[in-house]
Every structure is written in C-alpha cells, then in structure tokens.
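All protein chains but one are shown at their positions in the complex.
A, B and C are the chain letters, set down in written order, and residue numbers restart from 1 in every chain.
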Amino acid sequence: MQNEDMVNRQNTKYWKGLEERENSPEFQKAAENEFPEPLPPADDPDRFFEGKMSVSRRSFLKAAGFSVAGAVLASCNRAPVEKSIPLVSAPRDLVAGTSYWYSSTCAGCQAGCGILAKARDGRPIKIEGNPQHPLSKGGICAVGQAMVLSLYDSRRAQKPLRGGKTTSWQELDREVISRLGELGDDVYLLTGSVTSPSTRAVIDRFLGRFSNSAHVEYDAVSYSAILDAHEQTHGRRALPRYRFDRAEVIVSFNADFLGTWISPVEFTRDYTAGRDLVGNPPRISYHVQLEGRMSLTGSNADRRIRVTPAQSAAILVEVAKKIAAVKGVNLPAVQGKSHLTIDPSVVDDITGRLLESEGKSLLLCGRNDVALQRLVNFVNHALGNYGKTLDIAYPSYQWRGSDRALFGLLEKMKAGRVKALFIAGANPVYNLPDAAAFAEALKDIPLVVTITDHQNETAARSEFVCPVNHPLESWNDAEIAEGLFGMTQPTIPLLGDTRTVRECLSVWMDEGKPDREIVKDYWKKTIFPRWKGTLSFQEFWDQAVHDGFVSVQPRKAPVSSFQLAAVTAPDEDYLPGNKGYALELYQKIGVLDGRHANNPWLQELPDPVTKVTWDNYVSVSPALAKEMGLEEGNVVKVSDGVYSVELPVQVQPGQHDEVVAIAVGYGCKGTERFSRLGPDWIEHVASDEKLLPIGKNAFPFARTNGAVTSFVSAVRLTKTGASSPLALTQTHQTITVPENLGGEARNMVRETTLDDYIKNPRSGNTFEHPVLQLWENDYVYEGHHWAMAIDLGRCTGCSACVIGCQAENNVAVVGRDEVRRRREMHWIRIDRYYSGNEGDVTVMHQPVMCQHCDHAPCESVCPVLATVHSEEGINQQIYNRCVGTRYCANNCPYKVRRFNWFDYWEQGRKENLVLNPDITTRTRGVMEKCSLCVQRIQEAKAEARRHGVELKDGDIKLACEQSCPADAIVFGDMNDPKSRIAELIQHPRHYRMLEEMNFRPTVGYLTKVRNT
Amino acid sequence: MSLRFSVLRKPLIHGDKSLAQVTDDVARPLETGPTTLWWSAFIISVAVLILGVVAVTYEIMTGIGTWGLNKTVGWAFDITNFVFWVGIGHAGTLISAILFLFRQRWRTSINRSAEAMTIFAVMCAGIFPLIHLGRPWLFFWIAPYPNLRGSLWVNFRSPLLWDFFAISTYFTISLVFWYIGLIPDMATLRDRATTKIKKVVYRLMSFGWTGSMRTWHRYEVVYLLLAALATPLVLSVHSIVSMDFATSVIPGWHSTIFPPYFVAGAVFSGFAMVLTLMIIARKVLRYEEYITIDHIEKMCKIVLVTGGIVALSYGIEMFMAWYSVNEYERFVFLNRALGPYAWAFWIMVACNVAIPQLLWIKKLRRSLVTVFIISIFINIGMWFERFVIIVTSLHRDFLPSSWVMYKPTIIEIATLAGSFGLFFTLFLLFARFIPFIAIGEVKGVLNYGRNAGKSVSLSTKTD
Amino acid sequence: MDRPLIIGVFTNEHDIVGAVKETRASGYNIYDVYTPYAVHGLDEAMGLKPSRLTYVCFLFALLGLATAIVTQFWIGSIDWPLNVGGKPFNSLPAYLPVAFELTVLFGGLGVVFVMLFRSKLFPGKKERSIHPRVTDDRFVLVLEVSDAVTDENIVRSLWENYSVEEVSRMEEMA
Partner (left out) sequence: MDSINARVVAVVVAIAVVFGLVIFFQSVTINPLGVNTGYAPKQPLEFSHRLHSGDLQIDCQYCHVGAEKGPHALIPPAGTCMNCHRFVTAAWDKVKIEEMQAKKEKRDIRPVVSPELEKLYRAVGFNTREMRYDEKKATGKLEWIRVYNLPDFVYFDHSRHVNADVRCQVCHGAVETMERVEQVSDLTMGWCVNCHRDVSHGNVPELKGKKPSISCAVCHY
C-alpha cells in the first residue's frame, strides 16, 4: 500500500476515523450541537426540498465562522448584524473552513467501489473515487457521487413507524421482540444482496434462533442466472471476477458492462486500460456488442450488431457450436438445426476473433437466463479464459441474489408458512415481477418489519418500519471480491433516529453492542486472522479505516471441473417466432433499479445515450416509429396482455426494429414530489397534472419461470394519440447537418480506425486551415497556463463527470419542465452523436465544458467585465458582477454557458447542506459556467505555499477529472513541459474544437480510434 | 432659395393657407376637446400598455425564465423588438437631419411627428435592453463611473457598451433636436393659450421665446449644427446596433455587410412606420393639405430605394455565404431558407422584398389604401427580419448538440404588445398636446411653389 | 429696457425684409426684428454677423472626442489593464464607437446649452411680448428711440412702402 503517498498528498487529509475524536467529550458536544433540534418531518408533497433549518442551527454554523452555503448574494440593504456564537469548547484538530477526507466504501450499488468523502465543517459534501482502491482505482460513477445528496434527502425515513404512526425505538423493539417470542419460528429475512460480512454474521445469528428460517437475497435487476450457471458448470454459486484489462477480444451479448452491469466503474477502468493509445506500449482491445437496444456499452463497441433477444440466443448457440467443433468437444444438447436468421458471417467473425485470442478473450451475456449463461461459461471455458480474463476460483461477491430463493419464499408466503418477514434494503412490492401477489401475501403475515431508507411501497404495507442509516452515517464493511474487503466509516453523526440493519437485528437479539463494535468484533475474529501482516489488530483496524479497504490473503474456492453435461440449449422462448415486439427492460445509469429515484441529481442526469432526463419511455427504432407513424413524445400503450403502461416514445437510432426498451426504476412511490419541481411560474408545466410519480413502473413486465426472472418480454404497442414531450438535453442527434441543408459532417468530433491510425497517427485529425490573427502579440502567460485534454478514445459517456461537477460546483437542479425548455444547468455535458444510417449507427461521446479559449469570444462582448481572462489562462466568470445580458452565451461557439433563468435556490432546504461552501450559489439573472474548478486550483496553490513547496503536476485534480472512471480527462499546466497535459497537447491525436476560428481553446480532445 | 423658378414646382402645402391659418390648423386639435376616436384609440393603447407593464413586472419579479429563451437562444423577442424599435426610430432623425441638409423642404410637414415617433420608438427600444437583463436593477453598471471596486470600469470592447453610448446619445440628441424645433411652436401656443394652466405649461416649455431675429439667427445655426451632428449619428446608431451581431462569432451574425444593411433597413422600416402613422394622422387630424399625397409619394420613393438596398443586402448575404465556402455560414443561410424557421424567412422576403415592389407603380404609390397596407406589411416584414437574423442564427450554430428551437411565451408576446401600447399611447398624447406639424417651419415653406399672382407674393430678391 | 421702442408690424416676410433693408439703409439702428418663423435673408438684411456657435460646437465636439479617447486608453492600459478575450489592452478601433458618440453628444449638447445661454432662454422664462401675434403671423420691426429716431413718425412713411400694418411706440416691454 502506498500509505505514505496518501498521507503526503498535499491537499488531501485522510482521517483515520472518527472514533478518536468521537471519544473526546469535546467532540461529543460538537456532535450534539450539530443538529440541536430534530429536523421537521416532511409532509408537503408539492415541495421537494423542505426541511427548514431552525435559527439556532444557522447560528451554529455562523458560530464557527462557517459561511452558510454562500447562498445570499444580494439584497442586503443595510448590513445586517451578524452574530457569532462560538462553541463552549471547540473540537480539537479541526480547522474550520478546511476539508477533511474520509475513505469509505460506496453503497450506491453493490459493486463496492472505494470512495473518499470530503467533509467540511462536519458535513460530507462531496464523494470522490479512492485512487488506492484495487477495483475502482479512483473512478466513481454518477450514482456513487450523488449518494452525498441522498444523505440530506429531507424525505429520508427519520423515525421508526408502527402502523404508519411515529413511534420510538424502545416501543418498536419491545413489540418486535415480544411478537417474535410469540411466533417462535417461520421467520424470514428478505434483503437485496448483502455484501457486508459482518451483517451476514449477525443475520446468521439472528435467524439461527428460529427454526424454519431463511435469509433470502434477491436483486431487483438480477444476476441470479450467472450465479446459478456457475453453480451448475463449476460447482460454485458466485459471480466470476471479470478482468477486462486482460481481454483482447470482448464479445458481449446484451451485457451493459460500461453502464450498469455488475460493477461498471471497475469494468470501465479495466476496459479503458485495455484501450490506451497514449500509454506505452499502446494497446486496444476489440469489442463486439450484440444487443437489441442501444446501450452505453453498445455505443462504445468497435462492432455493434443489432439483434433481437431470440437472434442473440441463436448466435450464442452457433458460436458455442462452432467453438465446440473446433475444440472437438461434443455438445449433444446444443446440436441440431440452426435458428440463425441473420448473416452467418457474424458468427464466423466472432468465433474467429475469439479463437485468435484464446485465453485473452471474454464472452459475456447480460441475459438473466441460466441456459444462456451456461453456454457462455462453456465458451469461456473452451477458450481457456477462466483464470485469465475471468475468475471463478477467486470470485466476486458483489451480487448474490437468488431468484429461485425469492420465488420459494413467495410460495411459502402464499401457503401461509411465513409468520414473520423482515424486509431490509429491498422494495419487493415495487420491483417484483409479480408484486401484486407479493403484496397480497404480505397481508396474511403476522409480523412484517421493513428496514428502509424511504417510505416506499413495501414500507407502506408493513406494520413496522425501521428507518435505516445512510451509508455516510454508518459503520459498515463489504466483501467485494475474494480477499478484498471494503470499509465504511461514518462521516457525520446521525441526522435522524435511524439504525443499520445489523444494529436492528442485534438489538432484537438483545446483543446490546454498538454498531461499530459489532463490525470491529467481526473483523477481529474473521478478517484479521486472514491478514498476513505484523500489525496489531488495532493498527490493522486503523489502517483499514484509513485506507477504506483491506486486501487479505484470498482463499481459492473449491471449483469443480467443468460440468459439460449441464450445458443445454436455451429455452424455446428465445428462439425466433415470437409475436409482437421484444421488450427489453434495462436500468438507466442514474436511478438504476429505482433505488435512487429520490435523488434529483440522478433524475436530472441525462441518459448517456438517449439524453432524456426525468422520465422513462419506450425506445423504438426509427423504422418502427415510421411504420407506426410515431414521433418522439407520442404516447403509446405497451401491453404484454396482463400489464400495460402508457409511456412516451423515444426514437432510438441503432435499436433493432423488433425490439422496444423501457427502463425500470421509475414510477416509484415518493417521486411524486418531483412532479412540480422547478421554478413556479405562469407557463410551468408539471410532469404530470395529477402529480403522479416520475415515469411508470416497468418491473411488472418482467417474467419469471420460478427459477429466474427474465427481463425480456413480448409486448404489443398501440398508439394513444396523446403526446408528452420528453425532457431532452440534446435534440439534434448527428454531427452532420440535415440532408436538405447541406448534409455535411462537422469536424468537432474526430475519429479514425486503428489501421489508419497505425499508418498515420494524425489520421482523422488532418484538418488544416490557415489561422488568421488580427493583432501581433498575444498575451503571454508567464506562470501557469491551465489546460485540459479529453481522450475521446477513452471516454465512454458514462456521465460520472456530470454529477462530479454538479456536486463540486453547486450546480442547480432545475426540474423536468426547465430541462424540456433546454435550460439544464450542468456545466459539463456529454454530446452524443450518431453517424451512419439510422439502423446501424456508430456513436461518439464528447464531453463539452467551457473550453477556456485564450481568445474567448464571450469576454470581448460582456459590457461589464463580468467575464475576463485570469493571469493563468482561465476564462473567469464573476457572478456578482454579471448583469445578465446573455451576450456571452450567444457568442459562445460551444454553447457551454448556463444562465440562471430563475432563482433555483431556496433557502432553508435541508438539501442545501450538501452545498460546497467554497462556491457561491448563483442567483437568478447571472451567467455561470465551468470555472476549471478554480477553487481547487486556489486551494492547491495555497496548500503548496503553506508547505513551502512547488505545485506538482497532478496535485490539482478537477472534479470531472477525478471522477472519470475511464481516466479520459487530464488537466494540468501546459507551461510545464513535463506535465501530462503538455505531453498530450503534442500527441498527434490532439485537436481543438473549431481551431480554424482561432478561439484558441485550452481544452482539447484526442481523436477516437476505433478498432474495426 | 430660388423662388423665381417655383412656378415649375408644385406648392408643398395645399389650400392656399395664410400664416394664421397654418397656426389655427395646427393648433386646432390641441385646443379642441379630444374626440371619441382619440379616446377609444387612447384607451386601447393604454390597456395594451398596461398589459405590457404587467408582463414586464412579472418578468422582473420572477426572472427572465418567463421568456422562452434557453441555453442556446439567449436573445429572441427582446433584442428583436429592440432592433425593430431602434430601426423605427431612424426615420424621424433622418427626415429632420438628412433631409434638412439636403434641403428637402417637404420634410417640414412631417418632421415634427416623425421626430416624435423617433423619440417614442427609441424609448420603446431602450426598454428592451434594460428589461432583458438578468438583473435589470443593476443596469447602471454598464455606465463607466468611478466606484469603490478599485474602480472596476466597463468593457469598451463590448458592442453592448457601444450600444449604451449610441442609444443614449441618439436619444439625447434626438430629444434635444426635437425640442429645439419645438420651442418656437411652444411660444406660439403660449401666445394663443386661453387658460392659465396652459399658459403656465407652455411658458415653462417655450423657454421665454419671443421670436427675436437675433435668437432666430443663432437658432438656425444650432439647428443646422444639430442636423449635421445627427446625420452621422443616425447612421452610427444602427451601425453600432448591427455590430452587436457583426462583431460576434456566430455565423449569420458575423458579417461585414451589417452596418449599411441595418441602416438601410432601419430607414426602410422607419419610413414605413411614418407612412402608417401619417396616413392615419392626416385623415384624423385633417392635415390633408399639409401632409399631401405628394408627401406620401415621396416617402414611398424613399421606401422603394431603401427597400432595394435591403433586398440587395439579402442577396449579398446569401451570395457571400455561398462564395465564402464557409460551411457554417452556408449552413446558416440554407437553414434560414429551408430550416424550421423558413416560414419566418419567407414572411420576411415577401414583406420586405416582394410587396414593396408594388410601389414602382405610380398609381399605387398615390393610393393611400395601398400604401397603408404596404407599409403595414413592411413593418411586419422588418420585425421578422430581425427575428430571422437573431433566432435562426442562434438556434443552430456550430455544435449540432446544442441546436434548439425557440418559442415565445405569452409574457414575451405581451411585452411586445406592451411596447406598441407605449408607443401609441405616447404618440396619441403627443398628437393631443404638442403641435403635430412644425408651425414655424411650415410657415417658412408656405410660399414654396405658390403662384406669383397671389397676395403673399414672390420677392424679386435672390439669395 | 430703459428707452422706449418704436414698433412696426408687417404681415409678410418680403415686407419685413424690405423694410429692414430700407430702415438700415436710412441709417437707423435696428433694435430687433420679431418674426413667427426664421425668415431667410433677414439676418443678412439686419447685418447680423455669422454666428460663432459653429466654433463652440467644434470645441465641444473636440472635448468629447478627447474625453472618450483619453478615458478609454487610460482605463484600458493604465488604470486596470485586463485580459479581455486575449486582445491587446489598447485597440483604437474598438474605442472608436464610444469616441464618436461622445463627440456628437458633447458637440450637440454643448452648442445647444451655449445657444440657450447666449439667448437667455431657459425653462419658465417670462417672455417679453412685443406683439401678441408675433408668434403667429406678424413680423415686427423694433427700433430703439434714439437721437436719430425720436418718433415713430420718422419711420412710418419709410415703412408704409412695405404695407406696414401698424406703427406704434412702446414705453417699455411687457
């Protein structure tokens, strides 16, 4: 471990943990004072941010000289009397107004990426990736970064409920314990995948006290089939650990591994590590994606083949057959007639590529179908990929759900054989395929306890509701992969009257230990002994808390030899001949399976491919839209015969003509509060007149055969005649202008093929144009000259940077109606362009933020000097000087300036606690834009000066750069010849947008190279 | 002044007016009570003005978001209206200054009202840059004044700052020019005043004018100087307004042809508005003998000439876009003609290029109804010209990812309507309280083209 | 106004021009002429010298120009040079519009104010009415009673050639 490096990093301070300080009376005092009064509960559905802060709380913040979110910009007529009430005794070692970093583990999904939480004056305000973490390696996705906002969600469950009424923990505990005592057995615990080993231990102890008890884990969007398939072919029910960095050929059937599949940050890091043309030696993998809808992963593929679910199954079968034939393996179960309905050369090509790179290839399938997954296992096995590009002997524990167990539990419930059901971290009433049956069965269970963060559908049907801590308030741990444990530490005292699952169960067992002690004890007993080091347990623990993870000796799991007999042909279901359209359910990158539906940052995050915010919708191919006479926004009814929803249509180039796609995770209870979100004015349009939740629930379209849940279904579409315009952030989809207006392609995005690139590194980037200069001498930047380069070859479009920037720079959420009016505020956007015909399209993702032109057109037009250049080449925007002519935005060729059309900020919202106090919140009527995180530059310079050292390349990481899982963004001083940025500027792939115009942007791009 | 050739010329003022008649005729509307027609027009105008005031108040209270603008189209109705009104405001000063320098004596019948129109139009125009600010209460930051910010000045490179100077100078000089012309007439009214209040007010406004020739002598020099100053000024104002666009980098805006193109357009639209107003006013105020059909025809000719320049500019813009081989420039013009806002472009072409060609026909030029209709079309067309330039250039610029559509909100439409309400309210008040025709100047040209046999006869003197 | 005045009222511009010429030719000093509009040729007939207001205007315009240019250069390069769009701190072309506008503004306002000052015109000034119809349709020639002109009758005959409507003597101005 590089602890020294970490400690020495100038602008980050890692805390060993809160405990030392927590134990001091001063800190206890401070902690109590932090929230001296309970925040009022939220009950007004029309308002979304509402927890009003009491006066005493504000005074408290002022007390330590805290600037409360810098929210008030103007309108101080007479300077008000500012009072300061210092603490009676201040916490030691805490410098007000400076940031402290705590390492922890992300709980945005089960992938367990390492994070650093930046706490300022006692409250976490930013989450970043932990660069030391072996899996995520400093990357972090949009969801992970948005977790900090959900901490301050005013609608988060705060108090235990009984029958819908607030109760106390004592009463709830008493009642639950006595009821459990009466019921005796048939106690079940239903959870999502539990990655925390200490929690699992407590669960085991808890359930061990009852006969006929079981812990059922399921994931709403399930990976059960992969686990089941490995159980059958390798004798071990686990997820293999995929190593995309080692794969030279990647063949993915519907697996959106760069977007939402299993562990997208880890996979993006590894995937882009395998596609590095700047590194030495340069390398690039070959990636084929076969899919029906256009996924983020498909949009990055070197070759993308549009297939229906049935076709993809058929192709997979043919690939398996061919490889079996080449390898001389007899696969009787998959012999027989080919169901292939597309050009067989596809199969030959895939097979050929795979066989060329035996042991360095990777075949994936995103379908939750055991038979398909067994075929995948077979192919990977036959190619010798196990142990190389994927590993089942040292598996991953990120997802553990079992659909079979879930349906078993449902059967027991229906049969009345469940007396007590505890539901934690799951919302089955919302996300089960047969949720209605589950809800019905729930009624007959004598004791239902839900442990939840929000008053969701399931909680509404439970007698007891236990509010759960936010991960940033909790101690926790996670077993992410074999030998790798993540550590979660609290970064703020509890905001509500909440407990972790572990704590609840422990109390109900009457173990009476604080949560941290439970975790610590578990680590002492179970993990510390596996660690081959010389530290004492306390030192080991301290180091784990400090690092946020610990790697111990991995234990090789017993894996059986490959069970060829288990490999069978896929279900008939997938084979051609289905009627209607194939519906593919998928997760959007923001709200995932609905668990983040309460997070407005993620709701407003444009989908990386469709660029739609605040909605789910029916994606159809352009040909299908034409055939049905549909235009974008037209509402269609989608029905599978049992369940139907009405949703607007989104026309998706590159989608298969027989496939429609709907995202799950929408229509959740609680999201009604967003329907009127945004400035209220005369033409404001609510997302739904009846103030219904955002989007529609698509989980009921999932089907189950009792063993696994399938997220593919057959549906019919009917036009309704209604229309509901989508909130899009990009409406022109191509880099070419319309055919009747010239049809030429513009050169803002540049790409080339690998072959051309090898012949000429400047290929695709040869645009030359004489640049004319009106005046002789340019401004000379003597000190630093900040610049940025974005490698389009690495950028996958995952949008982590968008949220990173939003969190860092207090970017306002504007709501669906404002986005629909094209007024989103994101300082960084990711432009997505299609090229090719509408059917088979290739996709480019291009992050665009302020380009910080040295000849900035915006600057010369501002009448009041509200935007001028700094001595270090930054295009500064001075909010308090801006009068709001919007001339700069008009004159910006990149359209990166964002205007505050309304007052988007409201004082007194609990959510405002997430604001970065270093940055002002902009009032209405002023322009804003990317500042190159100038606060970070200033802070780094001050920090260097405080230590009397020179600023080094890499000391300053901008919010977008830091979060990028693909490491596509590089920032630095281009006056420093040894810096990475100076090197990249010299790279033959480097170009600048519109360079012929002589704007001299300091933000540049590197040509994308496709391996075709 | 060569009156002896005047037999070859037609009189400028019909009806063989005597000096006193002129005074009576012009003063009549001010001295009689307002007519029902005036009242109804006034009430409608004020109602529309109030609508506009409500809209603007709402906008300032709530935010610019109440307009249909977005991240790509940062200006639309606001600056369209601004340029439109500034354009309208060009005819008055042109008539009073340039035609004065060119010794076009027929200008005397219309210069007062045209100048008033200019001032009101510039007032309407000036409101838009003010209310289009995100923080209009800080508008004074655009003025360079010493301050406590280390003296943070303003950006003298910004065309908006030039605008600030140009518009305020233009307004000031126009107002002064107009008022200087008004002083003798105010004295006339003062001397005719029958009520005490009128007497007080007109005395206040007439600056103690006595008609002394010594004053007239200086007055004439100042008038000439102001005309000489206002002539380049009037050309500079719209040139500078055009630089808001021309100095930018946006294709469709960034064009060196803009200054003359805008000035011609401004004169074109200004005269159209003058025609619209005069055709009504001469009828309602019974000034047919002062604002004669010859006046109308002459103005039509100016409209024809400036319209021709405008049409030529459209053509040259298109040609240069093609000739430049600049893909962005070409695209913008194709997009104007064939893109989603093609309807606006074709309205513009129809109204500004096609319809005014009818004025080649003398019969139509001298037909009040046709001229009135054509002038309305030109007004509409010139509004759309600015809309086309602003919105179609912005809505699809360099990066296709940022392309958007713009749609006005009711607040914007109400604001536009309100500006017309303000304009007509002011104009109606002007027609009620201030001599519509420059009495002193008309008297000076009364003899022009008169028959030598008349009593107010020719002098044998030549000068 | 200490001395009494002799007033001749005419009804058209030719008469007044003629009368003025004649009166001056007869060696009388004309006190002033009052007309409803600026009668061309009358200033020459009265022998008024060309006004120096043109120079005033020029000086004011020059002042405006200098103010604008000096201010802009001083601000741009001395007081607070700022890097605006990478452009040179001083660029004359960018300064021209403001310079031009200030030239016109100073010139125009300056000359108007000087004219008003010289002519002693200001808002609300009480006018000295020589004849109630002088702002309507009468042209009034005014002589000061002096050694040469002691009586209105001296000039009456002179003026009757020009159809003088009325000749009177006024002790002092109203």
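Miscellaneous remarks
Going forward, a contact is a pair of C-beta atoms (placed from the backbone, for glycine too) under 8 Å apart; a residue touches a chain by one contact, two chains touch by 3 or more.
In this text, all values refer to a predicted model and were calculated from it rather than measured experimentally.
Considering the intact complex, the chain excluded from display touches A, B, C. The chain that is not drawn here is touched, among residues A:Ser870, A:Ser963 or A:Asn1011, by A:Ser870. Summary of contacts with the chain left out: across A:Lys525, A:Arg945 or A:Lys978, the touching residue is A:Arg945.
Taking the complete complex into account, A:Thr920 is the one of A:Thr920, A:Ser963, A:Ser979 or A:Thr1007 that touches the chain left out.
One chain is missing from the display, and on chain A it is touched by residues 63-67, 70-79, 81-90, 95-98, 868, 870-872, 874, 876, 878-881, 918-920, 931, 934-935, 938, 942, 945-946. In the full complex, chain C makes contact with the omitted chain through residues 123-126. Listed here are the chain B residues that touch the chain not shown: 137-138, 147-152, 196, 199-201, 203-204.
Note that in this section only the chains that are shown with their structure count from here on.
With centres set at the average Cα position, the gap from chain A to chain C is 80 Å. In chain B, the residues touching two or more other chains are 152-153, 155, 157, 159, 161.
Taken residue by residue, chain C touches two or more other chains at 84-85, 87, 91, whereas all remaining positions touch fewer. Only residues 58, 62-66, 68-72, 74-75, 129, 132-136, 138-139, 141-142, 152-155, 157-161, 164, 244, 247-250, 327, 330-331, 334-335, 338-339, 394, 396-405, 409-411 of chain B touch chain A when the two sit together in their complex. Per the touch definition, chain B reaches chain C in the complex via residues 1, 18-20, 23, 144, 150-153, 155-157, 159, 161-162, 165-166, 169, 172-173, 176-177, 180, 183-184, 187-188, 190-192, 203-222, 225-226, 229-230, 232-233, 236, 240, 243, 439-441, 443-444, 447, 456-459, 461, 463.
Across the complex, chain C meets chain A through its residues 82-88, 91.
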